[in-house]
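A protein chain is absent from this complex, but the other protein chains hold their places.
A and B are the chain letters, set down in written order, and residue numbers restart from 1 in every chain.
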Amino acid sequence: MDFGFVLSQILTGLSSASSLFLIASGLTIIFGVTRIVNFAHGSLYMLGAYCAYTATESLMAILGSSLGFWVGILLTAVFVGLIGLFLEFFLLRWLYKSPELFQLLATFGVVLIVQDLVPFLWGGEDLLGPRAPGFKGAIEILGWSFPRYELFMILIGPCIWGGLWLLFHKTRWGILVRAATEDRETVATLGINQAWLFRSVLFLGAFLAGLAGALQLPKEPANSLMDINIIAEAFVVTVIGGMGSVTGAFLAALLIGLLQAFGILIFPKITLVFIFLVMAFVLMIRPNGLLGKYQTVETYSKQNEGPHDLTFITLPRIFITLGVCALLPLGLGDFEIFVLTEILVFALFAFSLNFLMGFGGMISFGHAAYFGLGAYAAALMTHHFQAGLPLALFASPILPLIAAALFGWFCTRMSGVYLAMLTLAFAQILWSIAFQWVALTGGDNGLIGIWPPKILSDRLLFYYFALSLIGFVFILLYKITLSPFGLLLRAARDSSKRLSADGVHVGHLRWAAFLIAGASAGLAGGLYSFAKGSIDPHILSIPLSVDGLSMVLMGGIQTLLGPLMGSAALTFLKTTVMSLTENWRFFMGSAIVFLVLVFPRGLVGSLIHVFALRKAARSEKTERSS
Amino acid sequence: MDSPLSLASSRTSLLKVKALCKNFGAFEAIKNVSFSLFEGEKLAVIGPNGAGKSTCFNLIGGQLSPDQGHIHLGDMDLTGKPPPFIAKAGIGRSFQIAAAYASLTVEMAVQAAFLAIKGQAYHFIKPSHHYYREDTAALIEQVGLGALSQRLCAELAYGDVKRVELAMALAGNPRILLMDEPTAGMAVAERQSLMEHVVRLSQDRNIALLFTEHDMDVVFRHADRIIVLVRGQILVEGPPDRIAQDPEVRAVYLGEDPL
Partner (left out) sequence: MYKFSSAHVAALLVAVSVLWAVVFSVHHAAADDLKLGDLNSYSRFPTFTEPYRKGWKLKLEEINQAGGLLGKKLDVETRDDGANTSDAVRVAEELVSRENVKLLFGTMLSNTGLALADFAQQKEIIFIAAEPLSDALTLEKGNQFTFRVRPSTYTQTAMLVDVAKKLGKKRWAIVAPNYEYGQSAAKAFKALVTEHMPDAEIVAEQYPALGKIDAGATVQALLLEKPDAIFNVLFGGDLAKFLREGEDRTLFKDREVVSLLTGEPEWIDSFKEEAPVGWLVTGYPWHEIQDPAHKAFQEAYQNRWDEKPHLGSLVGYITLSIIAEAIEKAGSLETEAMISALKDLELETPIGKILVRKEDHQATMGAWVGRTKIQNGLGVMSDWHYAPAEDYMISAEDAAKKRPAP
């Protein structure tokens, strides 16, 4: 390898690093101040690319190619910033008092809406934008050609970083933002208008996303998959750097960019999983990222007071619910029963996630790992060992249990978003294994032919089979929630510091919860593969994890019935809308946004809240009259 | 420095802290701190903000581990042990910012404390409310929360949260109670009553009390002995009357405050 090549590869790495930093910086700023996990950041980036296409096309005709191009890029960034402002004003600000992560669900709705809006506005074809005037072609560096635009990109990253540094250290606004990043309560008490602080931060974050998208245009055509393709990487860079740290994001982008440039020389097939391996590695060494500060989230937090239905739900009432579920499919056709089966299976998946998240306080962005592993366990038993359904279903919680034991051991050492991102990293690693180990898993084509035996091949019988199994596990999980273990798990969620001082090793407790959640998600996965007949790596992927999160949040986190309601609502919505229109993403996204705004505590959570308010009003009345 | 042992030499020392050090980066939070706590004693640690009181308590409680030095409870070495180990060894504690379980009722919170300290965490089927019912009810009554036992901790007044924490700390029948600012954030009238409550309970159960406190009235009324911590070091230690008179203490810490 000659020196010219190494230098050229380093420069290439630096250029990718700049791109990554641009998108990650906005994300990290938004998270740092508002604690919003903005899934729609990729959508803003994509909008940046599309808007830049339109803006440069028209402005280059009016203002001339050079001026038109750069004015177009800048206008685009401002415009996308305004979209961010719009989102804050009409959506996010209504959700600041909702349970943690509820904004995530809202931004997920926005992702779906934008996915359908973009082809509607710009058409489905990829739009190849103009090359940057003044940066066309290449220069020669030690015998290797290097594109001028890449050199420009190398410079833009540090410039933006420097600009942000000045902004945050030399302006009153920036200092306030930094103070808010460190400690939200303090800023609230200083009498600063928090609303405008949040709003301006969303503008800045969206501006940076738009700029990143616009500057990508000379390298990549605007296309409708840009959002999905960038968002995971943006999160990875943000997390490696330490959530909320701009300089951390800068370092993380450099790390990823350079490692990737040389990594593919040695392992050309590592591309799918590379950045997640780096993230897992960094988080194991530095649980708060490179420059992240240790988060003391365990003050007396209002967020822990989610409404819950634990006192309302009793065993007889669970049996009544199961009885209703047993009556539902009567008189319906195969398809409807199939949908109901899917609802049940996802309800178990969501319930296991809620056990971890709602009761255990451990957010997981990668719960599909266990669901998918369960499905793969069942499918592999069927496929490679010709095992029947009983053996395959028996295996389905075992494999996830082993994975949960391993992953949980690392994950339970951290908390909050870092824990969530580590679960995501593990899920992505499993996903890429399923994707690339073609001989075992069939690769992205997946495994087919996983059907239940003749006796259960009738959709109705399979429904009852699934219902009895899921009902059993549901009751088991219900029992565990109310048992000493469940009580202490909830106590650990409310204050792990307190419980630890009371004599429980919180890490062990959470690890056990991880195992329980993993195994029950696995069983759901096993049932799923028999209901569908075929599986592919999609069931280990981020979108399925997000589906699970959406179900939990939409149903009402920390509630027992929430996951069932969330699964029913989401599956039902998707099926209905998908059979009515191809623009189902738009309608589904709108429905999510609508539900989030109307039921800011989730469906069940909001209902309980109504009852609690009523009860409070009634007891107040009786107190006054007595 | 005068020996404080005159006051307590007849009693056996329960907790021994020897040459404790803790740094946060370049900042020395605790420098070479040594002291003993005797059976049944009420020892107060006072000092200005940032003197290292909470750090000191977190070192003893296991929330932090020391860079140097030793902590012994009787013959048992507690240095660098995790909080659950220390709790089971017989040190109960409360935190400066009261930490109760917001989503649990008072009864469940105290029950959780019993389950925790007795090592009953890994029971999965039998409902938790069947465990330690009488003990829980009695303890809640003792800390004066009998009327509120079915209320959520999140709904309680701050003073009542402090009482819940006290109950939780007492669930394991500890030999030592560590209280980091037991009355911080409470109304003046409530402070004395809570502190009297604490003192009475600890006397009944023969628990040694180690506490920090901002309210000097509380300190001087209840402490048997006082340690003054300044910039991570012990400035002086002794009985309340001597501390009140100590010119150095008055200069550095108490300022013009007439005692």
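Following the convention adopted for this analysis, a residue touches a chain if its C-beta (ideal position, glycine included) is under 8 Å from a C-beta of that chain, and two chains touch if they have at least 3 such contacts.
Predicted model, so just to flag it, every value in this text is computed and none were measured.
For the chain that does not appear, the touching partners among the shown chains are A.
Among A:Leu142, A:Met284 or A:Val598, the one in contact with the hidden chain is A:Val598. When the omitted chain is restored, the residue from A:Thr54, A:Thr576 or A:Ser590 that touches it is A:Thr576. Interface with the hidden chain, as seen from subunit A, comprises residues 1, 5, 8-9, 12-13, 15-16, 97, 116, 119, 123-128, 131, 137-138, 144-150, 218-221, 223-226, 228-229, 233, 260-261, 264-265, 268-269, 271-272, 332-336, 338-339, 342, 435-436, 438, 443-446, 448-449, 451, 457, 532-536, 538-539, 572-576, 578-579, 582-585, 598-601, 603, 606-607, 609-610, 613.
Everything that follows uses one rule, which is that only the chains that are shown with their structure count from here on.
Of all residues in subunit B, only 61-63, 82-84, 86-88, 92-93, 95, 97-104, 108-109, 111-113, 115-128, 131, 152-154, 161, 165, 168-169, 171-172 touch subunit A in the complex they form. Of all residues in subunit A, only 298-302, 304-306, 308, 479-480, 482-488, 490-491, 493-495, 497-505, 509, 512, 558 touch subunit B in the complex they form.
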